[in-house]
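Only one protein chain is missing from this complex, and each of the others stays in its spot.
Let's look at chain A:
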Amino acid sequence: MSTDTPKEQGAMKSGPVRMADADFAADRRQNDMAGALRDYWAQVRSGDLGAIPAILGIVALVALFTALRPETFLTDRNIANLFTQALPVTILAMGLVFVLLLGEIDLSAGVTSGVCAAVMAKLIVDSGQPWYVAVLGAVVTGIVIGTAIGWLVAVIRIPSFVVTLALFLGLQGITLRLVGEGGTVPVRDDVIVALANKNMPVALGWALAAACAAGYAAVQLWRWRQQHSRGLSVKPLQMVVARVAVVAAALLGGTLLLSQDRAPSPLITLAGIPWGVLLVGVLLIACTFVLGRTPYGRHVYAVGGNAEAARRAGVNVTRIRISVFMIASTLAAIAGIVAASRLNSVTPSSGAGNDLLYAVGAAVIGGTSLFGGRGKARDAVLGGLVIAIIDNGLGLLGTKAYLNFLITGSVLLLAASIDALARRRRSSAGR
C-alpha cells in the first residue's frame, strides 16, 4: 500500500492519454515489400512455419527418388499415377483437418471410408442401384457415423481418442459383415470407375486450369483493391501478385504434365487430368471457403484455440464439435468411394490399413497442428502429395514391406515433432 493521498492519484482522471497510444503505435509497420518479407521471416523464425516443411519435403523427395530411379520416377505416367495414388489419403486428410483444428482426433476415419465404400458397392452390386443412389447411400452412412462420434464426444464427453478407437474396431466388423469373410465386392460401375481411372479431355483440363488461375487472381486482386481503397491493412501488391503467380504456375504446370500422352503403347493416347483430381480441387475450394470465409469456420478455429472463450462469446461449442466429426466422416465416405474406384473393388480390409495414419501424417506434414487451432484445407493436399511421393517412390525402389512401415512411421513422427517444436517456439515467442 502506498502513502499517496487519494487526491494526488485522482489527478490522473483528467490527465492526458499517452501510454495506451504508444504501446499500440509501436506495432505500426510500413506496407512495403521489405517490411512484409521481414514480417514473414520473423513469423517463420517464431515457429509459424506454414507450408514450408511440406514444400521442402516435396522438393527433397522428388530430388531423392529422381536420383535413385531416374528412368521411372519422373515419367509422365508415374506422375499421373502418383496423383491418383494421393487422392484417397488427401480427401481423408482434408476431413481430418477439421477434427484436428479442434485438437481432437478421428482414428476411425479410415475404416469409416471402408464401411461407406462397402455400402456403395453392395448397393450397386446386390440391389442394382444406379451410381448416384449408391454414392448418396455411402455419404449418408458417413454422416450417420460422424454424428454418432460427434454426439459421444461432444455430449457424453468421452475423449475422441477412445470413441474413435472403439469405432476403429467396431466398424471393421461392419465392413466384414457387409463384404463377407475373405470376399471381395467388385466395383464395375462406369461412373465410379472413371473417378480414379479416367481422365478429362485435355482441352477441358486446360480450360478449367486457366479458369481457376484467373478466378484466383481476380479474387485476390479484387480483395486487395477493396481493402486498399477502404484504408485497411493490406499486404503489398507485389506480394499478392507473387502469390497469384505461384498458384497459377502450379495449376498450369500440373496441367501441362498431365496433358502429355503417357500411354505405354504408341497406338493409343492416354492424357488429361484424372477426374479425381478435379474432385479434390472442388473439395479444396469448398473447404477453404468454409474454414476461411464463413462464421462457421471462424468458430471452428475459435473452439480449437480456446473453447471456453468461444462459449462465452456465444458460440455453440457442442454443435461445432459434432459438426467437425460429421464433416470428417462425410469426407471419409468420399475418400472410400475414390479408393474403391482406384482398386475396382471393396475388400473387408478396405480403409483398415495405413490409410488413417497416412492421412493424419498428411495433415500434420501439411502444417495442421495436432494441438488444435491451426491448419488449413490446403495442408491436406500438400501433405497428401508428400505421403504419395514416399509411397510411390518406395514402391519403385522395391523396398521390403518392413522398411515401408518403418519409414512411413518415422515420417509421421518427424512431422509431429516439427509441429510440437514449432508450437514450443511459438509460445516462447508469444505468438
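To be clear about the criterion, contacts are C-beta pairs under 8 Å (C-beta built on N, C-alpha and C of every residue); 3 or more make two chains touch, one makes a residue touch a chain; residues count from 1.
The rule is short, and it goes like this: contacts and distances are computed from a predicted model.
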Just by its UniProt name, which of "L-lactate dehydrogenase complex protein LldF", "Two component transcriptional regulator, LuxR family", "D-xylose transport system ATP-binding protein" or "ABC transporter permease" is the chain not shown in this complex?
"D-xylose transport system ATP-binding protein"
Given that one chain is not shown, which residue among A:301, A:325 or A:358 touches it?
A:301
Among A:74, A:309 or A:420, single out the residue that touches the unshown chain.
A:309
Among A:122, A:262, A:342 or A:374, exactly one should touch the missing chain; which is it?
A:374
Hidden partner chain, touching residue among A:45, A:177, A:293 or A:319:
A:293
List every residue of chain A that touches the chain not included in the displayed model.
1-2, 4-6, 9-10, 12-13, 15, 17, 19-21, 23-25, 27-29, 31, 226-227, 230, 232-233, 289, 293-295, 298-299, 301-302, 304-306, 308-310, 312-315, 373-374, 426, 430-431
